[in-house]
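Every protein chain of the complex appears in place save one, which is left out.
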Amino acid sequence: MLPSTVSRRIAIAPAAALAALAWLPPAFGQGRTPDGQPDIQGMYTRNGVVGLEAKPPVNPIDPSGANPLSVSNRGDGLGPYPSIFGRGGTVLRGGQGRGQRRTGIVDPPDRNLPWRPEEDQKRREFLLHMNPPVDLRHVELNARCALPGLFQGEDGNNPYQFLQRPGEVMILYDYNHTSRVIHLDGRPHVGPSIRLFMGDSIGRWEGNTLVVDTTNFNDRTSYSREIPYLSDALHTTERFSLADSNTIDYEVTIDDQKLFTKPWKIAGYFSRVPPGVASMEFACAEGSQTLLDIFGKPPEKGGPDK
Amino acid sequence: MVSLAASAQVPRASGGQPDFSGVWQAVNAASWDIQDHSGELGVPPGLGVVEGGEIPYQPWAAARKRENRLNRKTADPVAANCFLPGVPRATYMPYPFEIVQTPKLIAITYEFAHALRTIPMDASPHPEGLPDTWMGDSRGHWEGDTLVVDVKNFNDQTWFDAAGNFHSDQLHVIERYTLKDADHILYEATIEDPKVFTRTWKMSMPLYRRLEKNIGLLEYECVFYQQEEKYKNAPFHR
Partner (left out) sequence: MKDQVKDASEVTMLCRITTRGIVVVGLSCFLAAVPVRAHHAFAAEFDVNQPVKVKGTVTKVEWVNPHAWIYVDVKDADGHVTNWRFELGAPNALFRLGWKKDAVAAGTEVEVSGFRAKAQDAVANGRSITLADGRELFSGGSAPNSEGPEKK
């Protein structure tokens, strides 16, 4: 990691770029936190996590425009999903880390997901009613500024930050000012009546791999545009493995028995961003016009204030 | 107001500073009204948290506050829209928050609307030309055992409470966190805004550690719940 004397300018400046050139991944075997965890703290981009299955249904919000369903229903050509978070998104590229990295769906290797056939059908049917959305339930969760769960998060321009303290790893997503706590103190999961967008995460270190078990998801976790929902039976196991001091390999086992006959796995990696990049506020709901654009203003109820 | 006794034994971080990490919550009625107020339906009564009692509005701003208060059900950005509450209101919303303290950065996550603040502790200045923010840009440093956080770069959209107390985009807040003992923080927020007030003024209150075993923040997804209610009959047939 670079010394803290490196310039703190947020905009990437020539001095920082030169310093970044000197930012070589040192030999593996980096520092530890005071309580003995491998120290992974810092700012990263996340890469390559959400991947396409082998025979995906037509994406209702298809960027290529080839899908007739993706044509806007608004005369001005700008809705109902006006380029939500539509960045090409490479402002914060970090280093790649050495070697080829695994990304997207890695198990099963042929990317044919083990759908329960009736659930696959239901999901394909659901997609047909998302553009334009026939009701609130069919509005993409991202467009509602909902918490992104484990899979969404608008990578590219929005970094992730890892913090550690005794008994806890915290992951901050710039995107929608999201935070996740991974408890390392041996506590049990919360009870089954607590349902969460981000789930409840209990983790442990196995050597240089942080293994995280997450349960208690609500039924509003979205994986991708082609898999718009997972169920509240979702149970994930994540492995954050230090590849070198600038790269964390990442793998998630997705076990959702309501939708799939067996678990499947996706992979990606986190790579450190250049020094001088700090987290920034990403206020989502405060500026969002999406539901207004889609459905118009809800009818007033009641009269003026007294 | 809040008595500042000599600090008892407090937890300390590896560098020797007091360790504020943990889950905390204010226990007062300030988020409804930061001044003395009686109860009304849905509003608990409260002693004010403003030192001296008075908020020193300029005359135009006092009139605006009265107007805000009349319109508060639709004009309060938190009650009407579930928007981010700003600083210091986020501290005294009736929901817990978590402080994660590391040597170079302190993060504060709030259960209400999953609000988030990151506080660099590296003596960096507020960056020039940042976009305006709801929760401000925070920079922290130590003064002895007190954590001092300087917060600037606000927009003018947040209120200090649900009663219409407001500020401009010139708002500058200086927070001071001091551990009275392991389970109590003495919290002070100095408010400076030359566009709105005639002088600086201050709020103060204790913050209480949430002592339950296995405590952690849950989710209060106000915006989502509001959408579910407002748009439950969408599409609307007129």
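Per-chain numbering from 1; labels A and B assigned in written order.
One rule holds for everything that comes next: a residue touches a chain if its C-beta (ideal position, glycine included) is under 8 Å from a C-beta of that chain, and two chains touch if they have at least 3 such contacts.
Note that the coordinates shown come from a computational prediction; the quantities given were computed from them, not determined experimentally.
Only one of the listed residues, A:Asp120, A:Asp174, A:Asp200 or A:Glu251, touches the absent chain: A:Asp174. Residue positions on chain A in contact with the hidden chain: 10-14, 16-17, 20-21, 23-25, 47-48, 50-52, 61-65, 70-72, 75-78, 81-93, 95-98, 100-101, 103-106, 109, 111, 142, 154-158, 174, 224-225, 274, 277, 280-284, 286-288, in rising order. Residues touching the missing chain, restricted to chain B, are 128-132 (touch as defined at the top).
One rule holds in what follows: only the chains that are shown with their structure count from here on.
Against chain A, the residues of chain B that register as touching in their complex are 14, 21, 70-74, 81-84, 98, 100-102, 104-105, 107, 109, 113-116, 118, 120, 122, 124, 127, 130-131, 133-135, 157, 214, 216-219, 221, 223-224, 227-228, 230-236, 238. Across the interface of their complex, chain B is touched by residues 4, 8-10, 34, 41, 134-136, 144-147, 161, 163-165, 168, 170, 172, 176-179, 181, 183, 187-188, 190, 194, 196-198, 220, 278-281, 283, 285-286, 291, 294-296, 298-299, 305 of chain A.
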